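A selection of the complex's chains, in situ.
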Amino acid sequence: MPQLDQDTAEHKTAHGDGPSGAEVDGAIGGLDALDAPDAGPQRSRGRRIAAAVLPPIGAAVLFIAIWQAVWAAAWVPEHRLPSPLTIGEVFWGLVETGQVWELLWTSVHRAVIGFIIALAIATPLGLLLARVRIVRAAIGPLVSGLQSLPSVAWVPAAVIWFGLTDASIYMVVLLGAVPSIANGLVAGIDQIPPILPRVGKVMGAGSLANARHILLPAALPGYLAGMKQGWAFSWRSLMAAELIASSPELGDGLGQFLHNGMSLFDMPMVITGILLILVVGVGIELLVFAPLEKVTLNARGLRKS
Amino acid sequence: MAIALENAVQTEVAVRLEDLHKVFGTGRQAVTALDGIDLAVRPGEFVCLVGASGCGKTTLLNLIAGLEQPSSGRITLTTSRPAVMFQEHALMPWLTVHRNIELPLRLAGVGRAERAAKVEELLSLVRLEGTGRKRPHELSGGMRQRVALARSLASAVQGSADGKHALMLMDEPFSALDAITRDLLQAELLRVWRATGTAVVFVTHDVREAVRLGQRVVLLSSRPGRVVDEWDVDGLTGSDESAAVDTIGAKLREVISTHAAA
Amino acid sequence: SRADSGDSGSAPASSGAPSAGKGPAAELRLGYFPNVTHTPALVGLEKGLFTKELGSTKLVPTKFNAGGEAVNALYGGSLDATFIGSGPSLNAYGKSDGKAVRLVAGTASRGAQLVVKPEINSEQDLVGKTVVTPQLGNTQDIALKKWLADKQLTDKVKVQNTENALALEEFKKGSVQAAWLPEPWSSRLVLEAGAKVLLDEKDLWPGGEFPTTVLIVSTTFLNDHPETVKGLLKGLVASVDYTKKDTAGAKTAVNAQLKALTGKELNAATIDRAFTNLSFTLDPYAALLPQLSKDAVTAKVAQKETDVKGFLDLRLLNEVLTGAGQSAVDAAGLDKK
């Protein structure tokens, strides 16, 4: 009875009869989804949005539940692990006084500006590193080395050169983000199938046209991955840079808030700070990188929608 | 009960496709690649699929291999896992030729020595002795195709080892080869087929090849893909063979021109 | 070889009265820390005492989290004056070969204690234990290491540098057994973690006073805008006077600033205890500076002694003080090279 055997491959699907087999398998089978072919017929709009929104919310709820349980069990003293409610109160206090918007605005706008400048510098740098052998040999390792320098190392230099200004902060951010984005682009370009630049060449593309029409788009998936890491670097560097000082001109950002919490060992403040930073991180990922990635991969047929 | 009944009916069938539909995309962009395919392949049968470029041959093989889900319809295999040779060579770029061919054997847990022997045998079968240590990017297009062929044969031999009927799905396996090499490999393929009793579904765009190799030739129409005709071409030789080639070629031409006109 | 012209701007104007300079500065960028040891600064800002005296000069208060950034900002010319610990002030002077900064007034003195677990009763009990100080080379770090050296305990006691808040946490957990900390942290350890005072640093100094916080000004700024510095000093004098007169008001002012700067205020018990341990004075206890500088070497945080001659410039302060009918403070001869 071969068809009762495990190995017998039998796929059965009928149009529109509820969740397709593949989908159910994917949800139940966990790791087996590794092999699941793309789900058959299209799903409705509502269900697609639900599929995108529910899992992260579920994860968050689960996390808070565990937290509340640990707190309720009182294994650790209150001042070390505050209850979710306490955090909620601190957070609400920030919202009520409007301080949260100032904190977010100060940090996010700096990070975004810094990131955009970093992108503008890192892109040509990455192209040069990837395609001009002597540049790569000369400064390639240095760029990777720079990446591993902690941002705080630049603080003294930045303060001495640029004083207590936004310029200092941007310098620290740039030194964090530029090498990372450039390296991402280099990695992306290195992985381009060699045939594609050759196609560009035989079509008579010059260096710039080649970069614009072939290298950059072809490297886009890897470049995006580098940009994501670069964003993480610039955001982290910003947190370090914001500790330099706070003055009316500089304004208070999230880094300063977190630091205040830490220098008082005020766990509710620290956790609120962490959550705010995380919210920004997750928000940027969901609003910027995830859609970009999706479009990029889909256009190339690299991901099952 | 239904199962037992089906079983009795199906013992003579390796692959059964029933009213198979496949639509890519949704809404206005939707492309109906296959539109109601019914087809049965007997164990050990050599079936050739021919049809215009883009008519859905590759899609059909993917469905049989379980790589895509049909939009509707039903596929039943009674064989062990089919061995597939893709239209693109699909070699692993990081593995040498030797290791590429070895991969299905490794995955099946074949011992080292046996693997090495098998790979050597397959390499000489596809006339690539001595290239085992090269990487895919150092090969010519035709050489890559032959490595892919060797790999799928390794996979087929392995698959058939479990006592069930075996099945091979081959998508234009000789398209990048010169006439002479192709002749040689056609003969090898037939030899392997006869020796192992594997059922073969073979896609080609060369009617002559289809008639020479196949026991049955199935013609697909394009947009939407349907089975328009079938010919039994088992054991034809000489003028019978060229007559069949001409018939099928004429029908193919007719199908394509109706499509072009539509 | 290195040309020497570049530093001429910051050459000390040690002879003669500070010249008229370039008139009042447009703005004064003043650094300070959100610590109770900076009380006169915090009170002065909260009560607007500096602004009042500075007239047309705009005051830009800048809060720092670490001494390093403040000194770098002074070096880099993006800060004109800052309140700072006495240890770092010496360091700032020494590291710039006596060029970059001048000490123009004291601000606070005393206020550091060695607090320990109750079971520790003498210095000998510290053997094998861990003592925390806030930061390598800061005032308390030097004091502890000097003291340990005097008691010949240097290698027998482990010294750990951690942030104050972390020290409190560690002390509570028991992973450290002693800490040499400034206010309000010594008070918090006593009040919140059941520590006891093994030693008050003031007992180590003749007269029971030693500088804790001082005001330093960039040399260039001092030369260019003596009036502005004088205004700042007037404000500081007013603030110290206020603090002495109205302790309760000062405490409220400090807490208001702390709340604004860090989001948290000190509880009443802590600030009360801190205020009793600290004294707010304009006297930098100049006579003790050479000793502090020696101690840094003894404590092995500096290789060579800083020559503190020329570090002080108390003429403006003394002008303000005498003008206000108070007694002048002594520069102990350190205002000349």
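Quick notes on this one:
Read from first to last, the chains carry the letters A, B and C; within each, the first residue is number 1.
In this text, contacts are C-beta pairs under 8 Å (C-beta built on N, C-alpha and C of every residue); 3 or more make two chains touch, one makes a residue touch a chain.
None of the values given here were measured: they were computed from a predicted structure.
One representative per chain kind is placed here, while the whole complex contains A x2, B x2, C x1.
The definition used in the following text is that only the chains that are shown with their structure count from here on.
Among the chains in view, A has its Cα centre nearest the centre of the complete protein Cα set. Separating the centre of subunit B from that of subunit C, both taken as means of CA atoms, is a distance of 84 Å. One inter-chain figure worth recording: subunit A and subunit B are separated by 43 Å, centre to centre, where each centre is the mean of the chain's CA atoms.
Interface residues of subunit C facing subunit A in the complex, by the touch rule stated above, are 29, 31, 60-66, 68-70, 72-73, 75-79, 163-166, 168-169, 261-264.
Those residues of subunit A that touch subunit C in the complex are listed here as 155-156, 159-165, 243-250, 257, 259-266, 269.
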